[in-house]
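Please see the structure below; I have some questions.
As you look at this complex, bear in mind that one protein chain is not there, while each of the others sits in place.
Letters are used for the chains, namely A, B, C and D, taken in the order the chains are written, and counting of residues starts over at 1 for each.
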Amino acid sequence: MFYREAGDFKTSYATDNQTFPIKFDRLGYFTVMAVAFLVIPFIINDYWANAIFLPFLIYAIAALGLNILVGYCGQVSLGTGGFMAVGAYACYKLMTSMPEVNIFFHVLISGGITGLVCVIFGLPSLRIKGFYLAVATLAAQFFLVWLFNRVPWFYNYSASGQINAPERTVFGIPVTGPNTEAWATYLFCLVFVVVSALIARNLTRGMAGRKWMAIRDMDIAAEIIGVNPLKAKISAFAVSGFFVGVSGALFFSVYLGAVEVGEAFGINKSFLVLFMIIIGGLGSIFGSFAGAAFLVLLPVVLKVVGVDWLGWPTDIVAHLQLVIVGGLIILFLILEPHGLAQLWRVTKQKLRLWPFPH
Amino acid sequence: MPEQLVFAMEVFLNGLMAGVLYALVALGFVLIYKASGIFNFAQGVMALFAAMTLVGIQKGQVPFSHLINAVLGTHIHHFGWHVHSLLAILLTVGVMIFLAWAVQKFVFRHLVGQEPIILFMATIGLAYFLEGFADLMWGSEIKTLDVCLTANACLPQGINLAIDEATYNWFGYGFFIDNLDITATIVAIILVSALVIFSQYTKQGRAMRAVADDHQAALSVGISLNFIWVLVWSVAGFVALVAGIMWGAKSGVQFSLSLIALKALPVLMLGGFTSIPGAIVGGLIIGVGEKMFEFLIGPMVGGATENWFAYVLALVFLVFRPQGLFGEKIIERV
Amino acid sequence: MLDAGRTEETLLEVNNIEVIYNHVILVLKGVSLSVPKGGITALLGGNGAGKTTTLKAISSLLQSERGDVTKGSIEYRGKNIQGRDPADLVKQGVIQVMEGRHCFEHLTVEENLLTGAYTRSDGGARIQQDLDMVYTYFPRLKERRKSQAGYTSGGEQQMVAMGRALMSRPETILLDEPSMGLAPQLVEEIFTIVKNLNEQEGVTFLLAEQNTNVALRFANYGYILESGRIVMDGPAAELRENPDVKEFYLGMSDDGRKSFRDVRSYRRRKRWLS
Amino acid sequence: DLVFPSLSYRTGPYAAGGIPFADGYADYFTLLNERDGGIGGVKTKLLECETGYNTEKGVECYESTKGEGALVYQPLSTGITYQLIPKTTADDIPMHTMGYGRTSAANGDVFSHTFNYPGTYWNGASGAVNYLLEINDGDIKGKKIALVYHNSAYGKEPIRTLEELSKKHGFELSLLPVDHPGQEQKSQWLQIRREKPDNVLMWGWGVMNQVAIQEAANIRFPMENFIGIWWSGAEHDVMPAGAKANGYKALTFHNVGRDFPVFADMQKYVVDAGKAAGAGDQIGNVLYNRGMYAAMLAAEAAKTAQEIHGTKDITASMMRDGMEALSITEEKMASLGMPNFGPSFEVSCENHGGPGLVGVTQWDAENKTWSLISDFKATDMEVIGALIEADSTSYAKENNIASNCNK
């Protein structure tokens, strides 16, 4: 009985509503936070930041956003790449047109703008459902990418059509541009991640979350019960868009620094984020993180093992990587269709009963 | 006749032809969706895999030679023989049936009763897997595909002169119609008729539709899901091979072939995920739609609209008919 | 009531099975029962007692629900059938009519019936004959044969499900809650058909029912299942007279049927549990 | 060791071009190690990293290899180049984008760590126009020229130059973008068929090239009038169209074929020794040669750096100096077994772009060979220089870059 919840009684509904009602979990959470804020910044270097931490944090935000839409509200979207692009381009336009405003707000506003765009593309969800909707969101994906590629205003008429993040600072410390320090970019993203996670958690445990889940589980019944499907779906698209936009903005400004829209925000991105939430667990905040971590780490690990240790040719490793990622996705789905989050829950359940099997 | 109108007609016809090629890919999707409710994202990669296998067999390539060479340090590449196209096609069909069996055995058998989105994800996983696997097996360089009955009776390609001439005589402007497209159209017509008959009028076809509706119930009346699925995946594999040949002949056999799946999706939406004729009609509408749009509006907005236009067109359509043109009506009851 | 048609030969034997869902939820905790050839055996019990689970364990439909039989054995005609392919079982003559009907929504009524004959290979004429037989048992279906099953009413769907099972020419039908949601007249009708099939076609039934009243009227033998255990069994006639069964399953008090208005307290203890 | 990272792509839609180039690049360094014992006696080490021609993965590769003493980056993608320009500058590692990337990086005064000698896309654009002028007796006024281009940073590079040139020479330019990956080009080619341009230029890569050539053949566009940039002129681009591709032309900034002494060494020390990066069947192919050429330029720059700094174990920063002081002469090339392989040129602090000489090659479908049909000629530096100046100064302004050469 490693993991206990017995003896952990609640005396008020407020404590029962907590994010981590179980003491054990709460402790774990505080430890993670402490390490993230107080330890990692001091030991992180460029490689770790760029190969692992930044992508992990940024994808985690996108995954949170998509999970709200897909996992909680049941509206499958394949437009994530396009929406991230909106965030990125919004951020670029803001950074270049209002250099005096702090980048922090640029990122937030980019999220807001993306939320709006997302809502527009979410409107058809009122009529179109299931896979039809999933495919329909590809319209957003392709259209947005085309738009940003085509309209020079978005890339400030640069000859190549690429956008480059100029240097911007927070408290005098650069967080974008070439002269950044690993710890600064890391902390900058971390703050967004933590805030996003809290917001997502709050929304999903309250009425908004219930409405989304109701729509997801049975939209007709939900409407008859009194859920306004328009509002519920639209709010899910908006919130999801906000997160995805923030992540797109960070992805461009902090992580890549320069972006070519079709490359960075193509359909592969949409799938990648979708994978994250499926592998992590649909309808789970923890799952969004787990999925992002898994899919960021996996290729890095495979590469280190294949190329650096075994010394195999890069192409064979790259092909093997596809095989392994594909195989793992299938394996995961077979073992636990509800993702890493569910695996974690079951493990906890088993630990709770341990050493008894049932 | 005014020039623009003649041009438009040519574009229209070419749109129809392009539509047929899209439909060929879409057909594979429809089959599997109909029989298992699985939205098989791997269909495009299956086409790639089929085409690569065909070329590999034709040219007598040693499968996995790169991997073998890398691990064992050997230098093997070719068996040194050449296989006749027809035989190679037969062998490839065999490989596709084996693939169907393997997919069933190792993937979907374990996912019976899961939600559609999970199955969908599994097919994306499968797509990745197959993509890497195909490359490992046959190498990732571009391959040329020639399907020939005899040395000089190959899949025809290039402008059809008869049409060019005839239209020139009528309109004073010869239309461009690609021979390959004409072939594809004929093949598609045969394929679709056969499939419609199969699904609508045979016992296995009926069982297939039953499985699509309710896995559990199908099991309970003794329909073997495994068998039906192997069957449909095999048929879908065959359709993928046909699509792979047509597209491969056009653009060479290489990675991008798998992206044709993306061309088929709007076709599916428009035609309805469950309708075989829908795939054809949807394909035609999308083909004509995007080519005409690129012709008429494209120049004003800077071109390259085809990628998104098909989707937007399908989207607009769906708003009015959420189950697609021919899709089964979504039964909504409480 | 009628004990005719029942022989002493045991067709189906379930020995002390345990079923676990999702590797953690233990649902059946040692269930044993036997079904004699040519009889109607009823499996009674409250919600969640495990009736459906038992039937699915027999018909091998558990696998697709992430359920596992972890202990015990299931034998049909003396042969272990545990974990068999459901299609095999259908060919052997065991077919389940699932709870909640499960019609193929997009197929027409007739197509639904025809899928029932999927495993048969004895030719179109024989199948046509059986189709006619089903239509004589359920004339209503004949009227609606061309409509999509998804749009038929609950009763019609129940008939489709049963008719579909009949099309496989089964020896044993596992019938899960056939009366659920049906109008009283139809319940009688369906049970009468069950009885007829049993007597005329010699079909053996194992039926799970909530409607104890009807079930015990038509069955020969009954098992009462609670929380995954068999708590009582006996010939139907005996069970009907058992005071506990009377109170808890038939809603009778000493002076005839009590009114639903007069029930005052919710919680009473069953004697066999205390 | 002297570490040379190679951001290659042997998978994905652009693998067909990525493989021979990466092979050539790798094999040359292997040759140096096997035959000469490295550069100046120090062994070279090649760090290959798979980018899939994807910018994001390119950055990942850069980050994961830069810590290992990487001397010079060769990202083989315009997209990745744009990402890496600021990063390499900040990390003081040079980057060589040979015949691709950001053209205005030729202005070394602004782009201190980026080198794109011996030629740029704008040289390419001008070279193509010059060639047309040449075969049209200096007059292409009123001619229609269509540009079929990959709809990305790469494909867009030449547009501005071509627009300038169209003003100058009075030809009509029409633009036909093709979206990644370029599998479907029916609309574009129908349009070409209707508009009947006199010439078609192409900035393509990957499958786009062969589909374009196939479609051109389908509509019977005369191959002689179809000219591709140097990335659209390899064997695998023309082979699928078979005999119909005969006569197709492509630009180049180095020589083609396998009649160079170096290949004998290559065969002996690398292929026969079983040390080839690929199957060894790519030798002499256009892109293989180009990869080898790039490696040669890198090795020569390293030698130069060793000389300047008087040390064998150079750093990335020294390598940069070596590249800036690089001088390629015919003798040097001849001594390397590559006589006449490319132009002679000198790099300077101001000019990182090389001489910008452009030649034209043509495909002979029967013999399956490319041959040089127009020698390396100068391009219109008047137009290009002004454009470079404008583009790089605005970049310098945006990013507060001080002059690199007049410190």
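To be clear about the criterion, a contact is a pair of C-beta atoms (placed from the backbone, for glycine too) under 8 Å apart; a residue touches a chain by one contact, two chains touch by 3 or more.
Just so it is clear, contacts and distances are computed from a predicted model.
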| item | value |
| --- | --- |
| Protein name (UniProt record) of the chain left out of view, among "Dihydroxyacetone kinase-like protein", "NADH-quinone oxidoreductase subunit H", "Dihydroorotate dehydrogenase" or "Sulfate/thiosulfate import ATP-binding protein CysA" | "Sulfate/thiosulfate import ATP-binding protein CysA" |
| Contact list for the unshown chain, restricted to visible chains | A, B, C |
| Identified contact with the non-displayed chain, of A:Ile103, A:Val227, A:Leu250 or A:Ala341 | A:Val227 |
| Among C:Asp88, C:Glu188 or C:Glu238, residue touching the chain not depicted | C:Glu188 |
| Hidden partner chain, touching residue among A:Lys211, A:Lys233 or A:His319 | A:Lys211 |
| Contacting the left-out chain in the complete assembly, out of C:Pro36, C:Gly72, C:Gly100 or C:Gly234 | C:Gly100 |
| Interface residues of chain A (partner: the chain not displayed) | 12-14, 16-17, 199, 202-203, 206-208, 210-211, 213-214, 216-218, 220-229, 235, 239, 283 |
| Contact set of chain C toward the excluded chain (per top definition) | 21, 25, 44-49, 100, 151-156, 177, 180-188, 210-213, 248-251, 257, 259-261, 263-264, 266 |
| Interface residues of chain B (partner: the chain not displayed) | 334 |
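Note that only the chains that are shown with their structure count from here on.
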| item | value |
| --- | --- |
| Centroid-based (C-alpha) most distant chain relative to chain C | D |
| Pair of chains with maximal C-beta contact number | A-B |
| Distance from chain D to chain B - Cα centre to Cα centre, in angstrom | 36 |
| Centroid distance [mean C-alpha coordinates] between chain C and chain A, Å | 48 |
| Residues of chain C touching at least two other chains | none |
| Multi-partner residues of chain B (each touching 2 or more other chains) | 135, 140, 302, 304, 307 |
| Residues of chain A defined as touching chain B within the complex | 70, 76, 124, 127-132, 134-136, 138-139, 141-143, 145-146, 149-150, 220-221, 224, 267, 271, 274-275, 278, 282, 312-313, 315-316, 318-330, 333-334, 337 |
| Touching residues (chain side chain A, partner chain D) in the complex | 46-47, 50-51, 146, 149, 159-162, 164, 166-167, 177-179, 256-260, 262-264, 266, 303, 307, 313-315, 317-319, 322 |
| Touching residues (chain side chain C, partner chain B) in the complex | 59, 61, 63-66, 85-87, 89-91, 95-98, 102-107, 111-112, 114-116, 118-119, 148, 150-151, 164-165, 168 |
